[in-house]
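Omission of a single protein chain aside, the complex is shown with its protein chains in their original locations.
Letters A and B name the chains as they come in the text, with residue numbers starting at 1 for each one.
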Amino acid sequence: MLFLQLLVDGLVSGCAIGLVAVSFSLYYSTTRVFHVAHAGIYTLGGYLAWYGAMQGIPFAIACALAVAGAAFAGAVIQRFLYDELERREATPLVMLIASLGALAVLQNGVAMLFTPNILQFPNPWRTRMLDLGIASVSYAQVLVAASGLAAFGALMWMSRRTLLGRRIRAVASNPFLAEITRLGPRSVYLAVMAIASAMAALSGIMVGLDQAMQPYTGVLVLLTATIAVIAGGIGSLTGAFVVAVALSVLQNVALILMPGRWSIAATFALFVVFILVKPEGLFRKR
Amino acid sequence: MTLEVRKLTAGYRNKIVITDVSFELAPGSIMAFFGHNGAGKSTTLKTILGALSPVEGEVWLDGERIDRLPIPERIARGIRYLPDSRGVFPDLTVEENLDVVARMNAADSGARIAVADVLSMLPLLEARRGSYAGTMSGGQQQMLAFGLALLGSPRCILLEEPSVGLQPDLVEMLFGEIRRICAKHAISAILVEHKIASAMAISDHVLIMNNGAVVFDGPPAKARESNFWEFF
Partner (left out) sequence: MPLRQLRSLAAAVAAAVVSALPGTLAHAQGQPEILIGALLPLTGPAAPVGLEQQQGVQFAVDRANAAGGIRGRKVKAIFEDSQAKPDVALLSFNRLADLENVPVIITAFSSVTLAIAPLATRKKVVLINPAAQSNKLENASPYLFNTIPLVKDETSAITNYLVNSLHKKTAAIVYENVAAGIDGRDDFKKAFEKLGGKVVAEEPVEFGLTNYRPTLLKVAAAKPDVAFIVITQGHPTFVEQAAQVPGFPVGAGTTFVNPLCCYAGSAGWYQSAIKSGIPPELEKEFNTRFGTKSMGFFAREYFNSTNVALKAIDHLLGKGQALNGENLRAAIFEVKKFGSDIANITFDKTNTAARGVDIQQYTADSRKILATEEAK
């Protein structure tokens, strides 16, 4: 019973982390920029939706507006920060530092505009429980899992089946050729940033709805997500998602064997061993 | 003239590599472009493409000056560039490679060469439509890269050693295709090659460069007689 409940909770949180991992991976493999400020976009999404919900806007609409707002914020970062730096041929280290700067601005901006305190969504239905027989989950948890899986599926479909998806994969695998075949790498970067930001924001909103929000928690989520991206095989979206879910389940279920203070350390230790044994990651990129 | 290069001087950062390069290319004609390693052939092509900006000189395409235009604008006007490696999108299938490039260039006025045309011209690609480009052999990838350069309405194709990695019979086949397609669609081509005999066989015109300067510009027959081969 305890095991099953921990398993289900782990699967649910895994979907949220998976969304962050997949979107981070999508952006990284397309642009090769280690976009740490993604954690800030995750946070921003949650707070925007919270603000909307506090104004009495129905949750679905507040959520859509927040996702759009986060996508816009991401696009602004891309256009006015990363693009500018790349035009000046900044090194990856400079890009990383700029990203850290953007993260600080986002987190502190959110803390200043709203509050640095823990916030909860006002919607009362979010804590209602659903009995699945083997375990029970809250309505909000259902939304976390459903939105995570749906967004992941939509991304995979987009990547395989649409022109934009092909352009993204093309730009990711050969940016110079993309430039000289007029695939428009710069507009692809912008689109990828907007999509990735929207996905991170969606995850941030749903986790915020289920639990609560603080301006600075995004970084911890991104840390786990980054590990999933690396262990899943850089460039493999499926790998990032699957490993994120597995990592989350492991962190939850490990509690049965050891006290909570060890479970996070243990999963990360396992990750180090894994990387030593299989450095290319679980899912090799084609 | 399809392409006119006038007194082109260009290089990298603070190092001039080519000086005073001039030549002309008639519609449908192929120019073999020779020179020892480091002579400045790639630098010349990159300046025509727009990846490098000239210090001095001009580039004209079909009567329009293009040396100030960004790369995509030059591509839209018919410049094509086939790099000596990495000329394909490895994470896309052959079909997806062709499809994405064709669709992004479909708006060009009078796009003449479509995916189907490329597949029929290069039957080798037809057979591997569903394969991921990254999983194909070097020669197969080279064919695909050439196919990508043909899509749309090319006017002048800049080819960087297209024979690299191809087995001899495929070199002959590829060069034969280049000759045929250029003639058929009145496309000009600059062929940078180290396989001199094969390149000369399909060329109308030979340009030899030494230390960044043009040292020979004339028909293949004359080139064969000249003593410029000492540069190799």
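We take it that a residue touches a chain if its C-beta (ideal position, glycine included) is under 8 Å from a C-beta of that chain, and two chains touch if they have at least 3 such contacts.
Predicted model, so just to flag it, every value in this text is computed and none were measured.
> Would you mind listing the shown chains in contact with the chain that isn't displayed?
The chain that is not shown touches these displayed chains: A.
> Using the touch definition from the top, which of A:Ile97, A:Met158, A:Leu190 or A:Ala212 touches the missing chain?
Only one listed residue reaches the unshown chain, and that is A:Ala212.
> Can you work out which residue in A:Gln5, A:Asn123, A:Ser159 or A:Thr238 touches the chain that's missing from view?
Checking each option in A:Gln5, A:Asn123, A:Ser159 or A:Thr238, the one touching the absent chain turns out to be A:Gln5.
> Which residue from A:Met54, A:Val94 or A:Met129 sits in contact with the chain not drawn here?
A:Met129
> Of the residues A:Gln78, A:Ser236, A:Asn252 or A:Thr267, I need the one that contacts the missing chain.
Touching the chain that is not displayed is residue A:Asn252.
> If you put the missing chain back, which residues of subunit A would it touch?
So the residues of subunit A touching the missing chain come out as 2, 5-6, 9-10, 13, 117-118, 120, 127, 129, 136, 138, 211-214, 216-217, 220, 251-252, 255-256, 259-261, 263-264.
As a working rule, only the chains that are shown with their structure count from here on.
> Counting in whole Å, what is the centre-to-centre distance of subunit A and subunit B, each centre being its mean C-alpha position?
43
> Give every residue of subunit A touching subunit B within the complex, in rising order.
163, 166-167, 169-170, 172-174, 176-184, 285-286
> Which residues of subunit B touch subunit A in the complex?
49, 71-72, 75-76, 81, 83, 86-92, 96-97, 99-101, 103-105, 132, 134-135, 148
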